[in-house]
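A single protein chain has been omitted; all remaining protein chains appear in their positions.
Up next is chain A:
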Amino acid sequence: MRRHLQWSIKQLTASYSDGQLSPRRVTEEALQDALRWKTLNAFVRLTPEQAAKQAQESEQRYKQGQPTSDIDGVTIAIKDNFCTKDVHTTCASRMLQDFVPPYDATVCSRLKQAGAVVLGKTNMDQFAMGAGTVDSLYGPTKNIWSEDFDKDRWRIAGGSSGGSASAVAAGLCYAAIGSDTGGSTRNPASYCGVVGLKPTYGLVSRHGLIPLVNSMDVPGIFARSVSDCVAVLNTVAGQDQLDSTTIRKPFTRLNLPEVGQIDLSTVRIGIPKEYHCHGLSAEVLETWSKVADLLECSGASVRQVSLPNTASSIFVYSILNQCEVASNMARYDGIEYGHRASNERSTEQLYALSRAEGFNEVVKTRILTGNFLLLKKNYDHYFEKALRVRRLIAEDFAKVFDSSAQEERVDILLTPTTLTEAPLYKDFASLTNRDQCAVQDFCTQPANMAGIPAVSIPIRLSRAGLPLSLQLMSNSLNEQLLLTVARWIEAQVEFDSLEHTQEYKASL
């Protein structure tokens, strides 16, 4: 294990500046490590030539003393549902197995513009429909914290952005891009013991992100520390002409105070009682209350709040998700791009067979259900009603964040991210996709309903030696405070995202 991996992005780029390390060397090592850790199945595709070129250019800039940004030369990985120019983008599906986008997603172009070195594309559930990264054309991604990588004894990485989480957790890159529709960034971050940020809806452009649910999708960020997460967010956030749903207000770069300067006395933390839900493990509960105590002891006001519509959220999410999936997947007909069946006897048969062959069962089930729910006779009863309940869920958050009564208002909500530590593959795989998501997304998807930012941070290890994480949520566009509090907690708990590797320990 490379010693520099425990460094922050700031330390890494400083070492580039003073010549101690070079982007080229870090990139080469990262690509070697990625091959060594093939068993994790974090990457579906490495892009060594492109990475080498980017690293070389970055090195030139450092030599001239002119790095382009805070993340120049930093190695990152990108989930395979972000379009990358001239690099396959498959959504881990047979449908897009041969799809090579002619353009870069805005997130990717901004990262490249900033000089980041893209190592490759990471594994995911097909079209991001899943919570385990087990439903991929390229096979499941394994959690690096697994006690055992053999047979069914390994732990899932979570999903759907499991590849990105796994790559960051394994030290294969400094940061990774994922997407988050109902928890797809925070869930694997939680299981893999890394920081996973879901920014405010509209803060980061979705242009080039192959959609799951347009009204909830947000590009997510994985890193091993909150400040690294901020460095990436500062690079990718801000209005984009190509995405009409991005927030028009100019983005102000986040600048977190040093841990010592953080004053919690003005921070009001809410503990939503509804998140104390069925299936919450004792260890997660214990972690939750410990951190709540920690905050309270350090001057924050901590109190219980209620988000009464939380329990409806998963049903609303399920309906809206399936409806948008049915619509978004309609373009995959084998005509312009994507998998095309060999039967061209009629247009209808070509469609039917291309889609039957290109999509997995999960995708097909959601398309079928979504189309049923969107039928004229069902629309009001399902979709319209779901939209109304979605507004209620958003209002729940608005009430606690914007309440006119000072004493009822809170700034930050503290909740579990996932209900348990990372499950064993065999346990997880025994559930249906529907149940997998319903359980695993319970605490994460309400934030997507309301469009508010949320971050998962690792807190400690379970008795089984697996990461346990918590989630913080704040009002829209309050990333500054959200991540300030996250950083404070991070400093207190001193979780080491790389502690899993014996190799790493030996190198210390």
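The rule is short, and it goes like this: contacts are C-beta pairs under 8 Å (C-beta built on N, C-alpha and C of every residue); 3 or more make two chains touch, one makes a residue touch a chain; residues count from 1.
The rule is simple: contacts and distances are computed from a predicted model.
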Name of the absent chain as recorded in UniProt (options "Large ribosomal subunit protein uL4m", "[RNA-polymerase]-subunit kinase", "Proteasome subunit beta" or "Glutamyl-tRNA(Gln) amidotransferase subunit B, mitochondrial"): "Glutamyl-tRNA(Gln) amidotransferase subunit B, mitochondrial"
Touching residue (missing chain; options A:Q241, A:N255, A:S342 or A:Q406): A:Q241
Residue of A:K38, A:H278, A:K376 or A:R463 in touch with the missing chain, whole complex considered: A:K376
Residue among A:K79, A:K121, A:H207 or A:R268 touching the omitted chain: A:H207
Hidden-chain contact residue, picked from the options A:Y62, A:F222 or A:Y351: A:Y351
Contact set of chain A toward the excluded chain (per top definition): 82-83, 89, 91, 96, 99, 101-103, 105, 206-211, 213-215, 241-245, 248, 323-324, 326-327, 329-331, 333, 335-337, 347-348, 351, 371, 374-376, 379, 383
